[in-house]
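Dropping a structure here in structure tokens format, bear with me for questions.
Left out: one protein chain. Kept in place: all the others.
Each chain carries a letter (A, B and C) given by its place in the written order, and its residues are counted from 1.
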Amino acid sequence: MCSLPLQDYQRYGRQMILDGFGLSGQVKLKHASVVVVDAGGLGCPALQYLGAAGIGLIGIIDHDRVELSNLQRQILHTTESVGSYKAESAAQALKRNNPDLNIDIMTVALAPENALELLRPYDIILDCTDNIPTRYLLSDAAVVLEKPLVSGAAQKYEGQLCVYNLGPTGPCYRCIFPTPQPRETVGSCEELGILGAVTGTIGNMQALETIKILLGLHDQKPSLLMYSALGSPPFRSIKLRARKPTCSACSNPDHGLSSISNTDYVQFCGGVSPDWVI
Amino acid sequence: MCSLPLQDYQRYGRQMILDGFGLSGQVKLKHASVVVVDAGGLGCPALQYLGAAGIGLIGIIDHDRVELSNLQRQILHTTESVGSYKAESAAQALKRNNPDLNIDIMTVALAPENALELLRPYDIILDCTDNIPTRYLLSDAAVVLEKPLVSGAAQKYEGQLCVYNLGPTGPCYRCIFPTPQPRETVGSCEELGILGAVTGTIGNMQALETIKILLGLHDQKPSLLMYSALGSPPFRSIKLRARKPTCSACSNPDHGLSSISNTDYVQFCGGVSPDWVI
Amino acid sequence: MSTLNLKIEFGGGLELLFSNQRSYQIALPSLVPKDNSTAEESLAMKEMKALDVDYLIHHMRDHMLQERVELFMEKDTVRPGILVLINDTDWELEGEGDYKLQEGDEVVFISTLHGG
Partner (left out) sequence: MSTLNLKIEFGGGLELLFSNQRSYQIALPSLVPKDNSTAEESLAMKEMKALDVDYLIHHMRDHMLQERVELFMEKDTVRPGILVLINDTDWELEGEGDYKLQEGDEVVFISTLHGG
């Protein structure tokens, strides 16, 4: 249980000597499993640092293929990989840095029918998606599966970071946003634009929050980090409410598989938009 | 002057539609040149997002070779590249994402004798180094060359970010730290440890500050961003002093080439330490 | 009449509804109509309450908003997807719209982001 191959000491030595890390921390990471939903602007940097840190099993769910317009922010993908699955392209990039990684490549669309099955094998879920229906679906699934959801979002020059469903009293996404925003208030990356270094900063911190949770270094206080690359100061930390007793997901004993598979998340969020992933 | 190849519209479209960016912003980046000193824990993520954003000319100065112990944070390098020059390995990785990049690979040690010559061709200098003598050298050179110095630092779970020598009144490193800290108070990454996602977050934001300066979106107010991955809140922004009239570098009319090449920076910082890069 | 000075900030794109200005300093009366009407006539006839966040939101709608109301409000409160923060704390922890504003309070309105 508490041992590592000799060359892991060399590879991970710089982090193993940190306070609160050590050999036991590295062993925890080796036995941990994490799933990243979407290998896009947030998923690429998150995956990169999860892989480099030596997480034992990494799942990547993404049914999209690499496009030229992705490469300004989705830094694991290569010009050569344009046209291939993002999940495969990302896995290849991780293996270049760390060939020993175990990676589950899932080139399917996350949907109410398969979400629980796809996400169940992992300790922590990273929401690196780009649309509201999938954000509600991931939150509902994380509640049913009782797993923390490390959620990032980015648009234009701004980003947000929050860990949902963490610990016994952490809120879920529905605790904070019980009702989806009206469809007409929603833009897409295509309409709004996004800078790569902004998704990079948030995705990076998603990896960091994940590692903190796995190592037991997370303070579990519900908070939202707001980032505005042009703001002064650029960061603001918000103290969030705890789990809500009236939440239709995390405080509802009937919430479960059937309530997820009976929900049309796209309809719930106001209907289809041409560039949503689902 | 104000035109781009058609496929650049596709590749960079998501950032070109941002407010304050546009076609003219992309053309500015295309005509810009940036030099990154050290392709290590900070340099790798900084380079990655500078390259993806389409900076016209990128210089990489690093005479070190890739070691296995680098890979947990120096995410551009691959296990296969262990033993080769970091500057070359980093350049290869950037080209995988963006084959059209112009990259100057410099596998020499930055020193008082060559600093001005090596740095002069570039608009902005990124300090991604890991030792104090080189930080003073880079600051002195940036002052002589009248270029902004985007400086990052990281140790353990903490990071710092500051832009020195920006605009007519921005302080240089010596304005803030006129005297090096005593040698016995200095640790190294080897002694102190470092987490990859911490260098990643800071390096990422170095790329962002650089892009803001190039686009004219930087507010030029002197400030220091402090990051503590385990802190709550994790970020704190500090208002810094302006350029100091008593500064021996940036307010000294005699400061120049001769004062740099006559300085033994290692001795100035308290003498040699076994793991310093110089 | 005594007034309270407040700081208002926007994030997540909401500033676009308010002249693309991220930060405002405003002063509002410490006593306001209980029905949140912000017209200045006939204040004397109204039943009054201490200034709260509900009134602030109505004031913003009536006097500061530049664009379509439905992008900021729905019924008598902010629309879904907007988080209100009072001095860097989720307004749910402070009583939501009923929170009595104090001199110097900072109220932040952010729209949740969803891109990635």
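Everything that follows uses one rule, which is that contacts are C-beta pairs under 8 Å (C-beta built on N, C-alpha and C of every residue); 3 or more make two chains touch, one makes a residue touch a chain.
All values reported here derive from a predicted model rather than from experimental measurement.
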Chains still shown that are in contact with the chain withheld from the display: B
Among B:Met16, B:Ala153, B:Leu166 or B:Ala197, residue touching the chain not depicted: B:Ala153
Touching residue (missing chain; options B:Gly56, B:Gly167 or B:Gly231): B:Gly231
Contact partner of the left-out chain, one of B:Gly43, B:Pro112, B:Pro148 or B:Gly170: B:Gly43
Chain not shown, touching residues in chain B: 38, 40-43, 128-132, 135, 152-156, 158-160, 176-182, 184-189, 192, 194, 199, 224, 226, 228, 231, 236-241, 244
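To be clear about the criterion, only the chains that are shown with their structure count from here on.
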Distance-to-centre winner among chains (Cα means, whole assembly as reference): A
Euclidean distance of C-alpha centroids - chain A vs chain B, Å: 28
Where chain B and chain C are represented by their mean Cα positions, the distance between them in whole Å: 42
Set of chain A residues in contact with two or more other chains: 156, 189, 192, 194, 236-237
Residue numbers of chain C (touch at least two other chains): none
